[in-house]
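Every protein chain of the complex appears in place save one, which is left out.
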Amino acid sequence: MMGFQVVLLWSDLLIWLLVAVGIGVGVFIARNPPLLAAWRRVGASRVGMAAATVLLVFVVVGLLDSLHYRRQLDGKPGQKASYAVEVLSLLDAIAAPLRSRNEKTYSEPFATRLYAKETVDVPGRGQVREYPRLKFGGAHLGEREGEVAADVGFTAFRAAVIGVLAWLAVVAAAIGAVAWQGGVSHGEAGRRIWAGETRFAWNAVLATLAAVFLVVVPLLWLAGGYHVFGTDKVGQDVLYQVLKSVRTGLIIGLVTTLVTLPLAVLLGIVAGYFRGWVDDLIQYLYTVLNSIPGVLLIAAAVLMMQVVIDTHPQWFSTAAERADLRLLALCFILGITSWTGLCRLLRGETLKLRELEYIQAAQAFGVSSWRIIVRHILPNLMHIVIIALVMDFSGLVLAEAVLSYVGIGVDPTMVSFGTMINNARMELGREPAVWWSLAAAFAAMFILVLAANLFADAVRDAFDPRAA
Amino acid sequence: MLAYIVRRLFYAIPILIGVNLVTFALFFVVNTPDDMARMQLGVKRVTPEAIQKWKAERGYDKPLVVNHGADGLGMVTDTIFFEKSARMFAGDFGRAEDGRDIAREIANRMGPSLAIALPTFILGLFVTVSFALTLAFFRATAFDFWGVVVCVAMMSISGLFYIIGGQYLISKIWRLVPISGFGEGLDAWRFLILPVVIGVVSGIGSSSRWYRTIFLEEVGKDYVRTARAKGLPETVVFFRHILRNALIPILTGVVVVIPLLFMGSLLTESFFGVPGLGSYTIDAINAQDFAVVRSMVFIGSVLYIVGLILTDISYTLVDPRIRFE
Partner (left out) sequence: MSDPLLSVRDLRLGFTAGRRAKTLLAVDGISFSVGSGETFALLGESGCGKSATAQGIMRLLPGAGRITGGSVRLAGEELLNLAEADMRRIRGARMAMIFQEPATSLNPVLTVGQQIGEVLSRHRGLAGPEAAAAMAGLLKQVGIADPERRLNEYPFQLSGGMKQRVMIAIALAGEPELLIADEPTTALDVTVQAQILDLLAGVQAARGMGLLLITHDLGVVARMANRIGVMYAGELVEVASREAFFTAPQHPYTRALFSALPEVSRRGHPLLTIPGQVPSLEAMPAGCRFADRCGQVMAVCREHSPPWREIAGGHAVRCHWQAADDGEANGSPGKRAELQSPDRHLLEVADLKVHFSIRRGILQRTVGYVKAVDGVSLALTPGRTLALVGESGCGKTTVGKAILQLIAPTGGSVRLGATELVGMKPRRLRAVRRHMQMVFQDPFASLNPRLRVGEIIAEGMAALRVGSTADHGPAVAALLAQVGLPAEAADRFPHEFSGGQRQRIAVARALAVQPELLICDEPTSALDVSVQAQILNLLKTLQEALGVAYLFITHNFAVVEYLAHDVAVMYLGRIVERGSAEEVLGNPRHPYTRALLSAVPVPRLEGRPEAIKLPGETPSPAKPPAGCHFHPRCIHASEACRRDYPAGTRVSETHTVVCHLYP
């Protein structure tokens, strides 16, 4: 058995920290009826829950990609173990075939041959220009290249059947859960789910899962024999790149809030509650930051960060570490430039809250200012924070693509939607055009962002007191 | 009212100074000029002499804030801060890496940027406000529902896709207009039409949804009920009563970006090869031309602050409560 060494990247640490925080918040919510009621409203929203299901798929991919290790190199027994330079993740291990089966250059989805003609020596015919056969794509077909359509169709059908079976297992589990919770028969539980009479939008979740299973299972199954989304310029599988991009997007969207939230919440509440010179100072601070157009401020900050990274190569032991730190620095910069909006919102809301009578009642008891902030103001601002958090996520994922395209995003060696688009965009100009890299990146990003937007809407409807 | 505007103008000064200090800190304190020189010249095998020469050529060899070597005023003026940061207030931005005067370059490139950004802005505002108004007018109907669905879908699409997809479809497949480029004079419209259309379409999703929310907020107010109680037709209620009130929050978001139109759009200009300020910035970022990026940051902030002042002035036009203050 091969040994390995666990590698804990900073971003891994933060993302698992976020998971832990998420679980902690979940426990807290379960103990607090008003918050629980709001989340129940989210749970009752069909669209919201369908979107959450899709998001969950992305999150699972991202989390699998956040457990990193280095493989032990083959060495003689007794020697000190040495480890590969390459940092791999659990996702890499699962998707090993996708990662390792590289072709020479571009190939179309489900192609068996390269996209460009090459001069090859054919025994007996001399040098011929033709489309060379792919090393891996459709290799199992051997000489029967013409049967791609039939093979794909048949394989997809088999996989779909298995997908449906898996889905039915989930349905059975859901019926069991509803029956147990509501204390009704399994038939009645099934009817309730079907008719949408459950408090939790089970029918939406199950319908979404059906779609997910029907698409994902055949896709992964086929990925074993083909490059389902084609390959890129250096012959790497596009599906693998899409999977790797998910983690980058999630980190940008989530870790940034770790920077934004404390700044915005603390400064916003302090400015609104204490007013006077504290308020003036904080207002000045965020007006100045807000005055610098966002992209330019990010550009300037990223340029400066590049200088720091480039002049201190000794800080990083692996390329992965460097890319990782650059990603975190980007999150930090995005956070620093985007807390102002939420801060202003919270300041305004705090100004209103501090005039409310329950705050004055607390003041009449001589309750200290910080205690009033923690007990009375913060809990009554939580809904705004939660809404802002989910609303920002999709914007940040979209921003990553644009920034990476402009050249001020993630490290060029790090796979992300932005770098995928950046690398592939010139290829639309080729004759015939290479479209699959772009299409795959845009489609995956669209699904992620749409799901995030729909979920954000559901959360806002459930938490916004005006909407209720 | 005049006092109000003058007060806002005065308020802009400390903010400009703050912006100036932030950019100075970002460009000269976070990294020393030595670091920048090493980065530009290549990290390895760089001699101290080469660094010194690089700094001297750009005037980065002076002290940061206080020059103890100089006398009198020179202590303050013969420094990087004064030469590179403070002088930006006077419109002196220094030279780019290619030796050209940045201020002149900016003046030349504003025109093309505006040629695309202004029509996009006006057309976009018209389209999104009308769409939002229509959605609000038919609120709680199937039309409204599907309109919002379309908006959410459209705002979930990356801006890059609109540009790449639009170029591919309209220029490459349909061959209606040139893919990119820029022309002067009457011929320019053939180059303008595609970026403008794409700019408008990519903004429909988020803006329409935002304006629709504003309209719906106004629809629920008491004065709308009064207007209906007068027996006014719904169109009058909408255009005379609701639209006017909704204009106030819409103005906040809209007027502030008008001066920024001079800066153009980074993405559009780089994709379409427009010789405007947006592509200038992108090129500078890719070439790591710090002087240009610094100037653009400063100009962008100045324009934003001008936008804030314009917003205040426009308030006095639409909101009688401020006009008569």
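Per-chain numbering from 1; labels A and B assigned in written order.
The rule is short, and it goes like this: a contact is a pair of C-beta atoms (placed from the backbone, for glycine too) under 8 Å apart; a residue touches a chain by one contact, two chains touch by 3 or more.
Only a predicted model underlies this, so the values are computations on that prediction, with no experimental measurement involved.
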{"item": "Contacts of the hidden chain among displayed chains", "value": "A, B"}
{"item": "Sole residue of A:227, A:376, A:425 or A:460 that reaches the chain not shown, by the stated touch rule", "value": "A:376"}
{"item": "Of B:104, B:172, B:190 or B:244, the one touching the omitted chain in the full complex", "value": "B:244"}
{"item": "Of B:49, B:71, B:187 or B:222, the residue in touch with the unshown chain", "value": "B:222"}
{"item": "Of B:72, B:99 or B:320, the residue in touch with the unshown chain", "value": "B:320"}
{"item": "Touching residues (missing chain, whole complex) on chain A", "value": "32-34, 356-358, 360-368, 371, 375-376, 379-380"}
{"item": "For chain B, residues in touch with the removed chain", "value": "3, 6-7, 10, 139-140, 220-223, 225-233, 236, 240-241, 244-245, 248, 318-321, 324"}
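In this text, only the chains that are shown with their structure count from here on.
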{"item": "Whole-Å separation of chain centres (CA-atom averages), chain A against chain B", "value": "28"}
{"item": "List of chain B residues in touch with chain A within their complex", "value": "14-15, 18-19, 22-23, 26-27, 30-31, 35-36, 38-39, 43, 152-153, 155-161, 164-165, 167-168, 172, 260, 263, 266-267, 270, 281-282, 285-286, 288, 290, 293-294, 296-297, 300-301, 304-305, 308"}
{"item": "Touching residues (chain side chain A, partner chain B) in the complex", "value": "284, 287-293, 295-297, 299-301, 303-304, 306-308, 310-311, 313, 394, 398, 401-402, 405-408, 417, 421, 425, 428-429, 433, 438, 442, 445-446, 449-450, 452-454, 457"}
